[in-house]
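First up is the structure itself, then whatever we jot down about it.
Only one protein chain is missing; all other protein chains are in place.
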Amino acid sequence: MSGADFTPNEMMTIAASRALKNEDVCFVGIGAPSAACNIARLTHAPDITLIYESGTIGTAPDVLPLSIGDGELCDTALTTVPVPEMFRYWLQGGRITIGFLGAAQLDRFGNINTTVVGDYDHPKVRLPGGGGAPEIASSSQEVFITLAQSKRSMVEKIDFYTSFGHGEGGDHRQRLGIDTKGPTLLITDMAIWKPDPETKEFTVVSLHPGVTRDHVQETCGWTVLFADDVEETPPPSALELATLRDLKARTEKAHKGA
Amino acid sequence: MSGADFTPNEMMTIAASRALKNEDVCFVGIGAPSAACNIARLTHAPDITLIYESGTIGTAPDVLPLSIGDGELCDTALTTVPVPEMFRYWLQGGRITIGFLGAAQLDRFGNINTTVVGDYDHPKVRLPGGGGAPEIASSSQEVFITLAQSKRSMVEKIDFYTSFGHGEGGDHRQRLGIDTKGPTLLITDMAIWKPDPETKEFTVVSLHPGVTRDHVQETCGWTVLFADDVEETPPPSALELATLRDLKARTEKAHKGA
Amino acid sequence: MVRFLPLSEAVAENLNDGDSVAFEGFTHLIPTAAAHEAIRQEFSDLTLIRMTPDVVYDQMVGMGMAKKLVFSYAGNPGVGLLRRLRDAVENGFPRPVEVEEHSHAAMANAYEAGAAGLPCAVFRGYRGAELARVNPNIRRIACPFTGEELAAVPALRPDVSFIHAQKADLKGNVLIEGIVGVQKEAALAARRAVVTVEEVVDDFDDLHPNLCILPHWTVSAISVVPGGAHPSYTHGYYARDNAAYLEWDGIAADRDAFRAWMEEHVLQAVPEDFARRVETLRADR
Partner (left out) sequence: MVRFLPLSEAVAENLNDGDSVAFEGFTHLIPTAAAHEAIRQEFSDLTLIRMTPDVVYDQMVGMGMAKKLVFSYAGNPGVGLLRRLRDAVENGFPRPVEVEEHSHAAMANAYEAGAAGLPCAVFRGYRGAELARVNPNIRRIACPFTGEELAAVPALRPDVSFIHAQKADLKGNVLIEGIVGVQKEAALAARRAVVTVEEVVDDFDDLHPNLCILPHWTVSAISVVPGGAHPSYTHGYYARDNAAYLEWDGIAADRDAFRAWMEEHVLQAVPEDFARRVETLRADR
């Protein structure tokens, strides 16, 4: 990918932003999901509704929040509700069209671990935990996942099922009584993945410009499936790239303080 | 009682108001309870907290509301909360010291009927129903009841248990797992009644000025018990009476419209 | 997506014969204009849901539109009984109505559970109360930690909820303030939500960040009907017409007087009449 005038991370964020529609109501996780959702809002989906678990509904921050509860989120929101209401009326109530999550560990069926590396009772690394994710994963109408590829993050078997994706695949969600679609899209810095309609295993459907199948496989801990017709992701447009870079610059400046 | 310079109804309201303390948090039923609570606020208990089920907390209306949700209640309240919150955090949460109820039918154990006269499925009179009363009766720390005496309202057996008082008496509340005190005071236009410590049967402890035991018995549908030492209720003071009459006059004027 | 519609269209498109419907308002913000429009359009076999069915439901029951009532307090608050509703329950006139009766706590919790997408509400209620004997939709559930017996009622999920609110902005976001009642819950619990408002403003940018707002994507239709809550009131716009509530008692006492009143004030009226009815009540705005 050397020689490209955009980074893999920028391509990831922009590809993710393109998957969002103007009518979507997004429950936004912090980090990469937050950047993607706001790029969508600043480009092709100006009326998208962004919801953060701190209770801000319809927020439109000028800089990316560092936390899920920065003042900017409330200042620009349509309204801000108590956290119990957020989880009851808005998430559990089925109002969220897209739950947008990151992951520390991910498996081929979209199951996510953000709890521990190693054994739960004697962890090698104690990660922050699930936060809102377990119910975002089960109550949102669909789930999008975004993360940078590595063998450490995309693993054959996750250490802990923080958030349920498609479980062991197939109709595992339905068997557990979960009536939402679960993960329908995975956007990495290498490719766009969609679950196979039957097995629900994530399958590469589009490679980002300059990325080869080998690149994808080398940075993934399981044997990668590719769709019959793998497309090439359109590169970032000048507008997309400028919007993202401006946002990142504003954000960096703001977070370093006055 | 002829010749007295106050009516039995005025005595009832004023006697009820005296039972309330400055520190009380009252869940106020409409009608006689509302008048008593506001007289308490306007005389000896200026800091009493009055709560109406419409969600108004710490309200101080200048005129009595016709309904439990008149604008005056919100205008003068410390804050107004949604109705589900009112019933969950404030009533069920155990924050109410006194639930103040009226009754269409009452029995000697403080059980209240405001649902039907006659059989539930084929009622002679369909009354409004319980509203907030069933849970006011069980979740308030104590319950005060006020009503004008008559053989129609104070009956041997109520037609429907809208709100549970002391049931069949004794420890019936505890046997049902209800850990609040239930009715601890009944104020009528004739007398003040308290439950017997053991049997929980309402017993006359004070007669209003000019009222005889016969008056009480003639207007009550069960055989009345009198305490060993029946006191005489102090008559309304000039201040109490003026406060009540001013409030009633303001209220009547306001309800008739401009 | 929300649409701004004339009230007649908003009602016609969102209400059907046989629907379960909530015209909610807790003394404040009762959607009278929407209910009168439903009466004019002669819907039938409705299941009418409301915590405090007052004059408006007395009118709908009196017109024979309801096959069932779900409620917790059926009175004219501070005035007395609902005489058309009594006539239906006691005498089956003009038609019998089925009754599902709850307490306020149960109804409030059931709307809350509906808004929260749950199948039932769990609360500490009905202890010793006889409604649990006559209403099979009141059941018991044990806390899996303490064993305490709690009450459970099914969540309320109306086919459609009608509410009245102060204002909408140009995008169709709706603001409710003052005594907010259970209207947010009733709207979010319903499959379709229709809102009448006093006025439309450009935006809500200058408002406090924590107000009760229904985002436009939770609302099916908005109709602008100034005065649309009369004889109830709209905080900040006009006062409650307590005199009208007192008057209603006499009108509803007689079947013929009721019919005549309905003919004149509802069947021959239009939504625009509401603005005139609140003119003298705006005094201390």
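Letters A, B and C name the chains as they come in the text, with residue numbers starting at 1 for each one.
We take it that a contact is a pair of C-beta atoms (placed from the backbone, for glycine too) under 8 Å apart; a residue touches a chain by one contact, two chains touch by 3 or more.
As the structure is a prediction and not an experimental result, all values here were calculated from the model.
Enquirer: Taking the complete complex into account, which shown chains does the hidden chain touch?
Expert: Result for the missing chain's touching partners among shown chains: A, B, C.
Enquirer: Return the single residue from B:92, B:203 or B:251 that touches the missing chain.
Expert: B:92
Enquirer: From the list A:10, A:24 or A:53, pick the residue that touches the absent chain.
Expert: Hidden-chain contact among the options goes to A:53.
Enquirer: Among A:126, A:181 or A:245, exactly one should touch the missing chain; which is it?
Expert: A:126
Enquirer: Hey, which chain C residues sit against the chain that's not shown?
Expert: Residue positions of chain C that touch the missing chain: 116-120, 122-124, 137, 139-141, 143-146, 148, 150, 152, 154, 177-178, 180, 208-212, 235.
Enquirer: For chain B, which residues touch the unseen chain?
Expert: Given the touch definition above, chain B has residues 23, 25, 49, 57-58, 74-75, 77-81, 88-89, 92-95, 139 touching the missing chain.
Enquirer: Give me the chain A residues in contact with the hidden chain, please.
Expert: That gives, for chain A, the contact residues 30-31, 53-56, 65-71, 73-74, 80-84, 86-88, 91-92, 115, 120-121, 123-135, 137-139, 160-164, 167, 172-173, 176-178, 254-258.
By definition in this document, only the chains that are shown with their structure count from here on.
Enquirer: Considering only mean CA positions as chain centres, point out the chain farthest from chain A.
Expert: So the chain farthest away from chain A turns out to be B.
Enquirer: How many angstrom lie between the CA centroids of chain B and chain C, rounded to a whole number?
Expert: From the centre of chain B to the centre of chain C is 28 Å.
Enquirer: How big is the gap, in whole Å, between where the Cα atoms of chain A centre and where those of chain C centre?
Expert: 41
Enquirer: Centroid of chain A to centroid of chain B, CA atoms only: how many Å?
Expert: 57
Enquirer: Scan chain C for residues touching two or more other chains and write them down.
Expert: 112, 184-185, 212
Enquirer: Mind pulling the chain B residues that touch 2 or more other chains?
Expert: Answer for chain B, listing residues that touch two or more other chains: there are none.
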